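All protein chains but one are shown at their positions in the complex.
Moving on to subunit A:
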Amino acid sequence: MALSYLRSSSSRSVNLLKPLSSSLPLRRPISTDTTPITVETSVPFTSHQCDAPSRSVETNPKELLTFFRDMALMRRMEIAADSLYKAKLIRGFCHLYDGQEAVAVGMEAAVTKKDCIITAYRDHCTFIGRGGTLLEVFAELMGRQAGCSKGKGGSMHFYKKDSNFYGGHGIVGAQVPLGCGLAFAQKYSKDETVTFALYGDGAANQGQLFEALNISALWDLPAILVCENNHYGMGTAEWRAAKSPAYYKRGDYVPGLKVDGMDALAVKQACKFAKEHALKNGPIILEMDTYRYHGHSMSDPGSTYRTRDEISGVRQERDPIERIRKLILSHDLATEKELKDIEKEVRKEVDDTITQAKESPMPEPSELFTNVYAKGLGVESFGADRKEVRATLP
């Protein structure tokens, strides 16, 4: 594998390698160095009905360090959510994304906040990628007012409309037609933007997906369907659920690309390619070969249908954060200690935010009746005992 890069000027290197002194602010400034570096993806892309993009990806120190920090933050956030769930501060469903972080960060590096993203219920990290804050995540998970949905949505219903993040959907597969609808609106308004509709290998068999894909292809919608193939639909391995687990080929007449979803740079390249394609030629499918370390949700140990060796094997060979760490170290963009310091910072940030989130109050009882409608018309609504609790819908 040929690696070529421009060595950054010596003064810049010296700055990067300077040890942190106690007078520096807690948050270490990410390198602003945008000198281009070319990196090869782990494996070449496999394509269906189209020409695959090049394996050589343009990046730079700033981007790589951002990838590292963002993924470390997401990783830490999900692990912290695991603890909060076990402490019963998070209730109901909690589907964790650790292992899949490269998909979220790689995608964001290729698109703008005017492009739309919609996903299913494993949405915490996607929300962060779209600009959501840690506080909004933890507060929402704990059902507090500071949550992104003011405590009324929960883990599966994060939204951030101002950055075109449309959730957060609990019904498997429903988000795919919705995503094609977002693409429809983008085309209708001539926005020159695209939509990424994410779904899992379990959802890939849903009929409505093919209905929406058919319409998207007929109407040339700028829809990019992204199958986050973590190889298990809840407890069912892909080979037990799909006659053809080559999800990137399932579009038939719709082109597809298979991508190493644990390689953030490969994800970035694929999403960039897909965006260009979708704007010119309509829908395309991206299959991200990825892996989740946790079970399907917090009530799933994740080991009844796969071996612990498999899980630890992926962690050792393919972990997305480790890949970026090795890349940064081999290019001398930072020292091991500096990267460890970033991880420590991130850990503190997460812990501090959790403390802050715990202080956020639960919603007022009157919030039971808000947002039922956008325009309430002064209509009456009722509590469990309608003679006791009534409200006028705002």
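Methods note: a residue touches a chain if its C-beta (ideal position, glycine included) is under 8 Å from a C-beta of that chain, and two chains touch if they have at least 3 such contacts; residues count from 1.
The definition used in the following text is that contacts and distances are computed from a predicted model.
The listed options are "Pyruvate dehydrogenase E1 component subunit beta", "Ribosomal RNA-processing protein 41", "Centromere protein O" or "Septin-type G domain-containing protein", and the UniProt record of the chain not shown names that protein "Pyruvate dehydrogenase E1 component subunit beta". Within the set A:Q100, A:Q186 or A:S360, the residue that contacts the chain not displayed is A:Q186. Considering the full assembly, A:V176 is the residue among A:V57, A:I90 or A:V176 that touches the omitted chain. Residue A:T370 is the one among A:T46, A:T133 or A:T370 that touches the chain missing from this view.
For subunit A, the residues touching the absent chain in the complete assembly are 116, 118, 149-153, 157, 159-161, 164, 166-171, 174, 176-186, 188-189, 207-208, 210-212, 214-215, 218-219, 370-375, 377, 379-381, 386-387.
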